[in-house]
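First up is the structure itself, then whatever we jot down about it.
Shown here: the complex without one of its protein chains, the others still in place.
Each chain gets a letter, A and B, in the order it is written, and its residues are counted from 1.
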Amino acid sequence: MGKYILRRFWQSIITVLIVLFVMFMLLRLMPKENYFTRDDYINMTEEDRTAYLRNLGVLDNPFVQFFKFIRGFVTGDLGRSITVYPKTPITEILKEKIPYSLWFGLVSVLLSVVLGFLMGISMANNKDKLADQLGTIYVVAVRAIPSLVYLFLIQMWVTHIFNLPMVFYEDEPASWILPAISLSLSGIAWYAIWLRRFMVDEENKDYIKFAIAKGLPRSYVMKRHVLRNALVPLVQYLPSQILLTIAGSLIIESIYSIPGMGGLLVYAIRQQDNTLVQALVCIYSILGVFGVFIGDILMAIVDPRIKLTSAKVEREVTA
Amino acid sequence: MKTKDFITIDAIDTTPKTHGDILIEARDVEVIFNLRGRKLKALRRAGLELRSGETMTVVGESGSGKSVLSKTLIGMLDKNGKITGGSIIYRGVDLVKVTDEQDWLAIRGKRIAMIFQDPMTALNPLKKIGEQIREVIVLHRGLDAMASRIAALDMLVKVGITDPERRYEQYPHEFSGGMRQRVVIATAIACNPEILICDEPTTALDVTIQAQILDLIKKLQKDMGLSVLFITHDLGVVAKMADRIAVMYAGQVVEEGTVEDVFYDARHPYTWALLASLPQLGIKGKELFAIKGTPPSLFKEIQGDAFAPRNPFALEVDFYHEPPMFEVSSTHRARTWYLDPRAPKVEPPEVVVRLREHLKQTTGR
Partner (left out) sequence: MKQVPVLGPELFVPAQAGAGEEEQIGYEHYSYWRSTFRTFLKNPVSVVLLTIIILLTAVSFVYPVLSGTDPNKVALDVERWNLSPEQGGGIFGTDQLGRDIWARTWYGTRTSLLLGFIIALLDVGIGMIAGALWGYVKKLDRIMTEIYNILTNIPQTVLLLLLSYILRPGFWTIIIALCSTGWIGIARFVRNKVLMIRDSEYNIASRTLGTPLMRIITKNILPYLVSILIMEAALTIPYSIGAEVFLGFIGLGLPLDTVSLGNLVNMGKNNFLLYPYQLTWPTLVLALVTVSFYIAGNKFADASDPRNHV
């Protein structure tokens, strides 16, 4: 087991480096003007600009830049923001922003998992009946309609109906509720539909038929065999889902004015703050890879069939 | 979990049976499947008798309905299938009429147990095999954790698994096919059922392992007084296991009798054809016998004797009227017009006659 973990860990590190490299190189395609604020660009002379860029390290060979970036990354230096918080070290900015994203992220994940599982189980148990159909309507609505649409409408209507604040204030507890719930909506749909699918798949397997032939009651079989076995493939995707409530958080943090990492990224893009965008994008990428890594480890722990030195675990591409 | 709550079939007659008493009497069972919008009649008035302490083998080709018949005995027809006629009387209860899942809980595992063909997929891959045996014991015999574990270990020993303590903690993928089938058998008999249905349990196994499993089943039958319904397409297995035989063709039981009845005195042309196709009866240099043609489509209504089109010695009447069951003796029955007093005398093919000689020599029966 330890060997497997170590192997996957190194694979992840390499994947991270490759991903960061790709991201980094893509960013290098950026036209140089974007490193300046408009005023600065106009006011500085060509020489000053060149000097500034050289200082930033942007004029060096891309590979050298990448190396320096990685080195900085590992030592905790992510560069400085250019336009959003000029000259402020990014690590400091992040220190302030991360707690909010973290809090909302964790809470929404908890809600998603609990509610999603309950819904998924109920849907699987009542396959094709009312509960299943209602659940399907919910899932379809959340997955087909762009999240911005329903999140925005929720912000407009639900706050009106329940008299909740539309903007997030740290001191106002009521303003914490709606963003957290909104953030969990797509997660609920995701967990519900996947758990239902896995459970339905398990139900059709031979050993379930044998379990029933043994005389075990259906409810017992659903709980102790179907559900338990269906959770196993699900476990693999759990961590990456947890780490990646990004798209939702970008929108939520923006529309509710929550000072978190997602909102920061949106703002950084709008303000064209290259270094900040770069740092954030890299962090999100690392989270992504890390999530997959933890997922594989969890799966190996939970599934006894995966032996210690087994080959790569095949991963399905999930939307 | 207490199973006592689930026993709602109070009608079950629980008087102990003596050897030879009829346990299950199935008559005129009809089963229809809904397939891609069309109806398939899988069982066309099939019937048989299972007697206490005996092994009844059901023989037939794929599609003859033998699996379907066995599934009706524990209420596990596929979702698109329905029993549309007939009766299956077990201890005073007509199993055809049992539709409530709760009622079936009193029968499955406790009174009638079933093992399936493929041991590789019959066990939960993510659960220790000891647990899979124990959960049945807990449920049906109501023993506590410790006692049920001991009982489960006991079962493992009974089916011939060595080092049961260690094996108990292992997962199915750590067992070979034959061992898995033993575990499956252990699970099935864990609650001391009266009847064990074996649906081709050795088809997926090596020939050598096959013999072991068959021996095991016979031994368990003797030790536990089981009545076994054994489904197979292999006549060799039949010869080894059977006390009585039921031959099925196109959804019907065409001949039913003791081993001697069927092997020495077969009356139905299909049975002759089956016996004739045993390779052991082949004469060196001559072509092996094979039945011409294929079984009829069960989507269509069959007129007359289903086997007629493939029977070179068929009578005119075979194409128009379905033969009823004729009694040859108190133990022997066959569905063929040959047994009608109006029919001409038809001799079984010489191959069958040769079989009798062959059997007399090899088994001395």
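The working rule: a contact is a pair of C-beta atoms (placed from the backbone, for glycine too) under 8 Å apart; a residue touches a chain by one contact, two chains touch by 3 or more.
Remember, predicted model here, so these are calculated numbers, not experimental data.
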| item | value |
| --- | --- |
| Option touching the unshown chain, where A:119, A:178, A:238 or A:251 are the choices | A:251 |
| Candidates A:81, A:125 or A:147 - the one touching the absent chain | A:147 |
| Residue ranges of subunit A at the interface with the undisplayed chain | 11, 15, 18-19, 22-23, 26-27, 29-30, 140-141, 143-149, 152-153, 156, 244, 246-247, 250-251, 254, 265-266, 269-270, 277, 281, 284-285, 287-289, 292, 312, 315, 317, 319 |
| Hidden partner chain, residues of subunit B it touches | 35-36, 38, 80, 292-299, 301, 303, 308-310, 313-321, 337, 340, 342-344 |
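Everything below uses one rule, namely that only the chains that are shown with their structure count from here on.
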| item | value |
| --- | --- |
| Approximate Å spacing (C-alpha centroids) for the pair subunit A, subunit B | 55 |
| Partner subunit A, residues of subunit B touching it in the complex | 1, 6, 74, 76, 101-102, 104-105, 107-110, 113-114, 116, 118, 121-127, 135-136, 139-140, 171, 173, 184, 187-188, 191 |
| Parts of subunit A lying in touch with subunit B, wherever the complex brings them together | 205-207, 209-218, 220, 224-225, 228-229, 232, 303-305 |
